[in-house]
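Missing here: one protein chain of the complex. Every other protein chain is in place.
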Amino acid sequence: MEIFGIPSQALFGQLLIGLINGSFYALLSLGLAVIFGLLNIINFTHGAQYMLGAFVAYLGLTKLGINYWVALVVTPLVVGATGMLIERTMLKQLYKLDHLYGLLLTFGLALIIQGLFRHEFGSSGMPYPVPEVFKGAYNTGFMFLPKYRAWVIVASLVVCLTTWYVIERTKLGAYLRAATENPSLVQAFGINVPRMITLTYGFGVGLAAFAGVMAAPIYQVNPTMGADIIIVVFAVVVIGGMGSIMGAILTGFGLGLIEGLTKVFYPEASSTVIFIIMTIVLLLKPAGLFGTQK
Amino acid sequence: MTTVSTPSLKSQSFTHQWVAFAIMVLVLVIAPIWVYPIFLMKVMCFALFACAFNLLIGFGGLLSFGHAMFLGTAGYAAAHAAKVWGWNPELAVLFATACSGLLALVTGMLAIRRQGIYFAMITLAFSQMVFFFYLQTPFTGGEDGIQSVPRGQLFGVFDLSDNSAMYVFVLAIFLAGFALIWRIIYSPFGQILKAIRENQDRAISLGYDTDMFKLIAFVISGALAGTAGATKSLVFQLASLTDVHWSMSGEVVLMTLLGGLGTLFGPVVGAAVIVSMQNYLAQFGAWVTIIQGVIFVICVLAFRRGIIGEIAHWLKKPL
Partner (left out) sequence: MKRKLLSLAALAACAFAGSAQAQISDGIVKIGVLNDMSGLYSDITGPGSVTAARMAVEDYMKSTKSTLKVEIVSADHQNKPDVGSNVARQWFDTDKVDMIADVPTSSVGLAVAKIASDKGKLHVNSGSATADLSGKACNANTIHWAYDTWMLANGTGKAIVKSGGNTWFFLTADYAFGHALERDTEAVVNKNGGRVVGKVRTPFPTQDFSSFLLQAQASKAKIIGLANAGGDTTNSIKQAAEFGITKGGQNLAGLLVFLPDVHSLGLNIAQGLMLTETFYWDLNDNTRAFSKRFAAAQGGKMPSMVQAGVYSSVIHYLKAVDAAKTDDGTKVAAKMKELPTDDPIFGKGSVRPDGRKIHPAYLFEVKKPSESKGPYDYYKLVSTIPANEAFRPLAESECPLVKK
């Protein structure tokens, strides 16, 4: 069967791969959106923290024998803690200044982290084995879908929707959202706003690290893995709306699908299509598809 | 926001700036005796790039995270003109500057409407589009770059493959570009730009078309960045993807930040420091990246005025 001249087999195969890539875009942009939406910080370090997640999992496995499942839980906590340290010591001092300084600081931190790991591990990838449970593939008829990649889609959907629910539908989330609107008023109600901000940053970073662990068996553990994906993720967040959680999730998955489609019909444009869409959205709806102008 | 204080241009003393300029020229003229000329030419190209970038952020208040697209576009344009069309170097550089200027006009018209973070993000997006475009098009040679670019003969007479002749050419371009930026900053246009940076609403209420001024600044900045890129590709006889990669945009931000945002000589010093560091630490590989990151962090947290900014603050005079 052919759709627009492409065999449906190839089309669905690429769409599925697009969905997998989209899962990572969604997870990463979710972390970024949480941090920007609630803290007004552009976290350029996000890519490096994603890479940190993958490396902590890799080192945990090779040096301490920690398996994938434990790593999935422990790594976000460890990397999230380092994030909170960064927020406490450095980011706090920049809140009164122009937001651009936050961008520059996190950019510098990203360079440091990436440089350190490149120095230690070189720039070719370290292998990370797929967990036993997920070895092998499902024969879907139009392609072999490796079980692990199917798990990636499921896991990221669950994490994304849970995060959205917590922030948009629970009391804790309400406090967070209120604190960004009017920190002094919320503080007056007795809620420790600075601590909330630190924890939120840590949570966003933890999400990045979680994505890193999920990525390790697919993309190889590599010091440069965060650098190029972070730019795409920025575009996703901007398109979805800088502060919108649902926007980030939907745009992440959506862009993955669009990228997959472009690879089928016009592969040369697959890397640029995201930026073209971002430019169009920024011109027509500067706050993003789901965002509200602050 | 601080109020805009506008001292009369006539009463402001420029002596210390002229002194600094004289020192800079002296250093650049004498240094090739001891220092590898190719290295110095690299410093000058990046210094011009950083000065052009500084015009936009230091005086216009607009952080562009995509300036590499101007550096790289001009690099490819000049390389192509010199190698494939066989043009003389001065024509190649002019042509490349025009190309970058045109790119700046097109992207500027779309980007200027947004401020702050959104402006930075949109310039980054354009820069990425340009990068991936150059990655695909055959004329750039992709990963290989345009190699064996002939330096040609200046005005058809002076053979630039001799390093000394090339040095004079690059020095002339750098000083001309620097002087142009100096003139712009202290012109009425430059004053209005500063006013827009300090308080855009007030400038609008005074009747100025702020978008037009910002666009002009963006185009000048992009064009001069292009001049730097074109000259660089002639010095190294190579135009490559590195010049359009977003890490190059990050580097020029670093140079300007380190030297001093909004100062005249800051970007020159910043460029000199960063290029030297890259050169002498090259054998330590990743340490260059780490140190650049550390400099970024320190500058943002504790050293926001930058090197020249601190000196100027101490002297209580603008530099």
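Letters are used for the chains, namely A and B, taken in the order the chains are written, and counting of residues starts over at 1 for each.
The definition used in the following text is that a residue touches a chain if its C-beta (ideal position, glycine included) is under 8 Å from a C-beta of that chain, and two chains touch if they have at least 3 such contacts.
Everything numeric in this text was worked out from a predicted model, so none of it was measured.
Looking at the full complex, which residue from A:S123, A:T162 or A:N192 touches the chain that isn't shown here?
A:S123
If the hidden chain were put back, which of A:N222, A:T251 or A:T279 would touch it?
Residue touching the chain left out of view: A:N222.
So that we can see where the missing chain sits, which residues of chain A does it touch?
7, 9-10, 13-14, 17, 20, 118, 122-125, 127, 137, 139, 143-144, 146, 218-220, 222, 225, 260, 263, 267
Give me the chain B residues in contact with the hidden chain, please.
Interface with the chain not displayed, on the chain B side: 36, 38-39, 135, 142-145, 147-148, 236, 238, 240, 242-243, 282-283, 285-286.
As a convention for this text, only the chains that are shown with their structure count from here on.
Can you check the complex and tell me which residues of chain B touch chain A?
Within the complex, chain B contacts chain A at residues 63, 110, 113-114, 116-118, 120-122, 124-126, 128-129, 132-133, 135-136, 246-247, 250, 253, 257, 285-297, 299-301, 304.
Quick one: in the complex, what on chain A touches chain B?
Answer in residue numbers: 42, 90, 93-94, 98-101, 103-105, 107-116, 118-119, 227, 231, 234-235, 238, 242, 268, 271-272, 275-276, 278-279, 282-283, 286.
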